[in-house]
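Rather than the whole complex, this shows some of its chains in their spots.
Naming follows writing order (A and B), and every chain is counted from residue 1.
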Amino acid sequence: MAAASGLPHLIARSGVLPLCRRLPAWGRAVRQLPGLPLAPCRAFSNNKIQVEMNESSGVATMKFKSPPVNSLSLDFLTEFCISLEKLENDRACRGIVITSAIPKIFSSGLDITEMCGKSTEHYTEFWRAVQEMWLRLYSSNMVTLAVINGSSPAGGCLIALSCDYRIMAENPKYTIGLNESQLGIVAPFWFKDTFVNVVGQRVAERSLQLGSLYPAPEALKFGIVDELVPEEKLQEKAAAVMAQWLALPDHARQITKSMMRKTVLDRLVAHREEDIKNFISFVSKESIQKSLLMYMEMLKKKKS
Amino acid sequence: MAAASGLPHLIARSGVLPLCRRLPAWGRAVRQLPGLPLAPCRAFSNNKIQVEMNESSGVATMKFKSPPVNSLSLDFLTEFCISLEKLENDRACRGIVITSAIPKIFSSGLDITEMCGKSTEHYTEFWRAVQEMWLRLYSSNMVTLAVINGSSPAGGCLIALSCDYRIMAENPKYTIGLNESQLGIVAPFWFKDTFVNVVGQRVAERSLQLGSLYPAPEALKFGIVDELVPEEKLQEKAAAVMAQWLALPDHARQITKSMMRKTVLDRLVAHREEDIKNFISFVSKESIQKSLLMYMEMLKKKKS
């Protein structure tokens, strides 16, 4: 039945999710887009992200636990979106902490295997899921707090940048940044927009061109994260920061957040299909396939 | 006669003001808008702001002296706009210093009594006066210098942000910020735009969501003010800063300023009536009336 209603595929997939009670602006816009292709129902794993809800504080914790490096596979992204939607629709949940259960890594970003040797349909579904993840997270009505307890390149950095506040472990071995250009690929415009909203045009321009990965102290200096905390104090600090944000009346805070992020969210909603086409055209190039395969080989060798 | 000419109500009200000699761009735009409703002529007090003109330096000082906290009532705003227009039209006046004659407070922002239990007509007139104040100040051809000698929340902060330069007393007990969300209300988009133009998107997003009031040293750190000066040296510093700005040829400085602020000014001019409707719809809500009344009760208790 959900499939027949024309809702975006993630909603259709889950089938059981109630209509959004606190639907953000972009959500409504998406729903109004006519003729969105529906993905066929598919099973998805439900063990890549551990969600714990603290009923008394109203704060949920989402822990990435997809070894070895929390890469953003289609399954991971699907589970992420559904978890996010469930929490968004749970009146008791006012804030979420996003962190990792894997030592030394927050998230390594998009799963490159999803971009290699797959069909156009697969690329479409994958990229739509990446977009969906960002649209939901960046427009969330909940307070979103990234507790970055490990390295966080590319898509992992995007997740952090999309939160309301970023705390990072004070460990110079952990790095963060949008390093796409180092891999010979280009961060999409909405990665860029999100980055510019956090660090400003100049730092974004230099960092994106160089594909810079910043050690935690540099990340703080350039404003990519808001605070550094010794790793053992991350939880304590997260609780304190969350309490500060939850002290505000939800309604005023939510409208304010939406006002600040609307321009950038609207841009992807307006150009979503075009952005998918761009991704497919790019990833289908022989030269890109070649460099991604080479990159994967390199990662495998590194591992063994 | 003025009423018949279709000029905006503030001009109509004063009745005696000559046509702007140095009318800024937005002013012309406003005047071209057809069918602006005219407010009936009304008396207004003329003792909430003390204006002193120094003929030799070409600098006027506007001192807020509306006890207890220089709140921005309709009368205050009307007087502010008319004083501003008089100075704007005075060829001898090239710069203004805006400061407070009330100890420890610059301005407490919008007068909440104007938003409680009043008629739609009153809300309309009040909100139009708030807009008018900002349009005139933000687009002023004069050099505008805020000398912030006390706390300056919400609308008080907006006045400071709209000036060309901000000096604040070096006293951590004085705070400044757009703290609307703490009261359960939302800063309008043009408060936000003005804030972003001063501190950038990231600091604005965090500060507006949290409704942060920054002690003077923090305000300097985040760029909300340009300089801190011991309170007893404020006047001396103000004179020096003003002299520096007046050393520039007026014409080039004015065109440059207009170029920098045009986008944001144009946005309110284009959405002015819509913004008034939003304000009325918001302030008319039972829940908002209730929280504003509660807030006023709290203030009264605090005082006694």
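Basically, a contact is a pair of C-beta atoms (placed from the backbone, for glycine too) under 8 Å apart; a residue touches a chain by one contact, two chains touch by 3 or more.
If you're wondering where the values come from, they're calculated on a predicted model, not measured in any experiment.
Participant: Assuming all chains share one sequence, and 2 are in place here, what does the full complex add up to?
Facilitator: The entire assembly in this structure file is built from 3 identical chains.
In the analysis below, only the chains that are shown with their structure count from here on.
Participant: For the two copies chain A and chain B, what is the rotation angle that overlays their Cα atoms, in steps of 5 degrees?
Facilitator: About 120 degrees of rotation relates the two copies.
Participant: Per the contact definition, I'd like the list of chain B residues that touch chain A in the complex.
Facilitator: Interface residues on the chain B side: 180-187, 189, 192, 200-202, 204-206, 208-211.
Participant: List the residues on chain A that touch chain B in their complex, please.
Facilitator: 164-165, 196-200, 223, 226, 244-245, 248-249, 251-253, 255-257, 259-261
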